[in-house]
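One structure follows; several queries about it will come next.
The chains shown are only part of the set, and none of them has been moved.
Naming follows writing order (A and B), and every chain is counted from residue 1.
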Amino acid sequence: MDILLDFAATFAAQLQKPTLAFLIGGMLIAALGSQLTIPDPVYRFIVFMLLITIGLRAGMELRQADLASMLLPALFTVALGLAIVAAGAFALNRLPGLKPDDNYATAGLFGAVSASTLAAAMVVLDEEGIPFEAWVPALYPFMDIPALLAAIILAGMARQKRAGGGAGKADIKAIILDSLRGSAISALLLGMLLGIITRPDSVVESFYDPLFRGLLSILMLVLGMEAWSRMAELARVAHWYATYALIAPIVHGLAAFGLGYVAHMTTGFSPGGVVLLAVMAGSSSDISGPPTLRAGIPGANPSAYIGSSTAVGTPVAIAIGIPLYVALAQLVFDL
Amino acid sequence: MTAFHKATKIILVVERLLRDKVLAIVETEGAKGYTVTEGIGKGEHGLHGTDRPGIAPGFTIVRIEVIVAGRAAAERIALTVSQRYFTDHPGIVYMSEVEVLRPEKF
């Protein structure tokens, strides 16, 4: 019972925190038909700012980090990305009335990572005073790319099988390059590189860091508006996707929490790191994933996969997932 | 003086994501230029692009306008793009006759 109460308290507290409040505010405002929008260039700049900041922080810490201690978490990250896609595709393919292409694409997005959910979790951990290794958020691509890759390859294999062979196979290298070149992962990696090989400390402290939370609050608003307006679209596709999007984030998050706990026991992975691993697994990609999947699985209906991820997956991951893993961490690690 | 010459205009409307691939075909099949504007649209595949900040900006629409001197090149561009992409990607193509100055440019 304790954990439930604990979770209830953390959850109630989170509702008061700007991160979640702005997300819900965005949904509300869209629900009421407001014409308020954050201009697209500003939105894209905010995403850039968050990701390069995450990268810079990670890079600055990596200068003196013990690479050995990263190995297990990194490995788990890759494994989670792959396992989530495999499990999701397996489950969805068994449900009636769904199109294989849509299934692979949806499983792919849930295996991939939401940068905004990750940033939200970082702010919550900061507020709760739960420390984490700054390189953990930089594991993002280790989960994202394998997941998108797996989804596209599996979809291609399935298509080929249906077509009786001949459709040619996915160009793995091209997909990986495409993912790395996407604006989100590029910004993260660029920040990391700059953090490692240069001394950006002063500009990070005076510019990037102070803007992080404020910009995140605006991003949450955008996500909330987007979530609401995607719901109508999602309603028009098979309801199994909404069901999957409701359950999957929590299942994935808890599984990742378990693996993170193993890393904690064996290599001293921090409690905050465990939470972030859970958050990454429990999140579904909203920025970098969709274009990659659109290009890689052109037959899939974006209303199904983007709808599931943006309208249900992300709100669940932020509103339920983050407080749940934080409460769990406080319980398990006695914080 | 009134040196107007017949030419053919092809309009291709495709997703932003496909833009560079379609432009490559346009050039390969012999066009000497093109003009591209961005926008939003609706068709068989639903709505493309919205007023909200684009979580997936790749899904807005581009309108590619190509003028070629010969009808044959126009048909080649239209058919190649159509065969290559319009089985599983959204998009339309259409043509009309126009009159140009300086026919050597097209």
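Here are a few things to note about the model shown:
FYI, contacts are C-beta pairs under 8 Å (C-beta built on N, C-alpha and C of every residue); 3 or more make two chains touch, one makes a residue touch a chain.
All values derive from a computational prediction rather than experimental measurement.
In this file the complete complex is built from protein chains present as A x3, B x3, though only one of each kind is pictured.
The working rule: only the chains that are shown with their structure count from here on.
Chain centres here are Cα means. That of chain A falls 36 Å from that of chain B.
Residue ranges on chain B touching chain A, taken from their complex, read 15, 17, 46, 50-59, 88-89. Residue ranges on chain A touching chain B, taken from their complex, read 37-40, 42-44, 222, 225-226, 229, 233, 286-287, 290-291, 294-295, 298-299, 302-303, 306, 310.
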